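Read the structure below first, then the notes.
Removed: one protein chain of the complex. Kept in place: all other protein chains.
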């Protein structure tokens, strides 16, 4: 977040490149994006959530991105646009380009002689690359990561430190894998036989499409027989578990700590909230939204938003109320009986 | 999943080795197992869940394993047996043997001179093995794993990439540890003193029995004073947390994302569903089954299946219904009052 020596752009430059209508001084020069609270005059901020109205009033930002509805919510120089958050996303990407990949293999890396690594790749310190692995152009692999035998990785990927990719897995182009991610560990396939669990070989792979991002310490198990598949554009946050044989549809986004049990298919453009838990062998259709901390024990065959939560209360109130959940069936029966008895009384001639 | 150059077996060969009754052409030759959907004529598949009946009808499998009840559910060559899934597990293990361990220590590994490693072990690239560690015959350790001081590991273990084993832990024979697993980190032992948390030394170990499998990114904390113990045959999926001082009974299977707080004892042959959460200092007896996403805040002293879940609904329905949970006590009181008032009315002479 150093602002010295960074290039600066006038609001006019920015609007020419990204559109929107300037209100106020178009010559204000900007070097970086920032939140309303921390922005100074060299920063552009954005206002997209009415909850932050007070921050807008107090901001020191040199300029602000605002929606048409909020065009007059501030007197600061501003760019009025359709979607300030999406505009901010584009602008921040422009102002903060990904560092160029410096080709080369660190001398401490261990690369099997049968691996095929594009000369434009950057292979970091203490990376291990197994026999027969193929790595595409400009892909960067950071220190301590392990790429198993015969793994194929496409071009322009970024694999951060201490990622583990098991043998035979396939990773598309422009894929980002964050530290601690584990791709292709054995699925949880066991069968009970004579009082002992017998392990079932997991002979499928993990196949990850283009433009997928996988968060830190997220695990994606290889298929038992067929492959586990993440279609293009899937975005996974941290600490997610994807069981064997799952297929996650294109452009689905999954927040942190979600677990998806084996053989479940999730549709395209779904959004799954943090800590949701999805059972195995289910089907979730396209465009389903699942609230955070919701448990999904059955297929969801209709688009929509789904929730299963107990509202939070002070503990003493919860103690009083929640205990009744264990007696709801009897309560419902008692209400039914009351209705019958009351109807009887009402029918009686007075 | 290449089928070229694999050995092939006739159904007669298979039935001779694994039992079952052949119906149809016993000379059909098989190279691999596959799902009903993806099988071709060189594959044997299995039918054990009526949900997949349509897949059975459409399969191209060369042969199918079926139960006695489903002996006539297909016209394809088949082996009729008691438990098609267990049969499939045995057959797949036969067709997909674990790769032989190639003895040797990779030159990039860092092995302390006081460590004792059986010459039949395979120690991968960039593995670190600390002073006094002892590693048994034919154990394989993959790249980037770290074995702490005085750790003891038995024979025939498979330790995948980037596993961390803290000092003094003990691991049995035929144990599998998947990538990112952390064995023996400090338990969460802190005591509040004068407004600051004081760390309590964690001087116990983790002791893992024979034939245990630990999933990717699963963590098992060392004991505070005594050891944390996984008895033989325990199977842990990914992303599980086992707190300090826990004891997990033999042959218990735990699905992904489960958390078990410290000092809890889980019995033998339990099955714990994904994302379940078990509190600390509890006792769970043998043969308990806990449903996925269930919270266990108290001991379970009787075998059986236990559940605590809010059924999932469309969000708008949930909004309407769940808010009443916070008023159940008052609702129950109102029903009780209605019953009393109605009884009064009923007693009245008309």
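Each chain carries a letter (A and B) given by its place in the written order, and its residues are counted from 1.
Operating definition for what follows: a contact is a pair of C-beta atoms (placed from the backbone, for glycine too) under 8 Å apart; a residue touches a chain by one contact, two chains touch by 3 or more.
Since the structure is predicted, the reported quantities are computational estimates derived from the model, not experimental observations.
> May I ask which residue of B:12, B:41, B:134 or B:185 touches the chain that does not appear here?
Only one listed residue reaches the unshown chain, and that is B:185.
> Decide which residue listed in B:59, B:164, B:228 or B:252 touches the omitted chain of the complex.
B:164
> Which of A:42, A:122, A:143 or A:245 touches the chain that is not shown?
A:143
> Of the residues listed, A:74, A:139 or A:239, which one is in contact with the missing chain?
Looking across A:74, A:139 or A:239, the contact with the absent chain belongs to A:239.
> Considering the whole complex, not just the chains shown, which residues of subunit A touch the missing one?
1, 32-35, 37-38, 51, 85-86, 88-90, 92-93, 95-96, 106, 108, 124-126, 142-144, 160-162, 176, 178-180, 211, 213, 215-217, 233, 235, 237-239, 251, 253, 255-257, 269, 274-275, 292-293, 309-316, 318-319, 322-323, 325-329, 331-332, 335, 338-339, 342, 345-346, 350
> Since one chain has been left out of the picture, which residues of subunit B touch it in the full complex?
Within subunit B, the residues touching the omitted chain are 108, 110, 126, 128, 130, 144-146, 148, 162, 164, 166, 180, 182, 185-186, 188, 190-193, 195-201, 203-205, 217, 219, 221, 225-226, 239, 241, 243, 257, 259, 261, 275, 277, 279-281, 289, 291, 294-298, 300, 304-311, 313, 317, 320-322, 324-325, 327-328, 331, 334-335, 338, 341-342, 345, 348-350.
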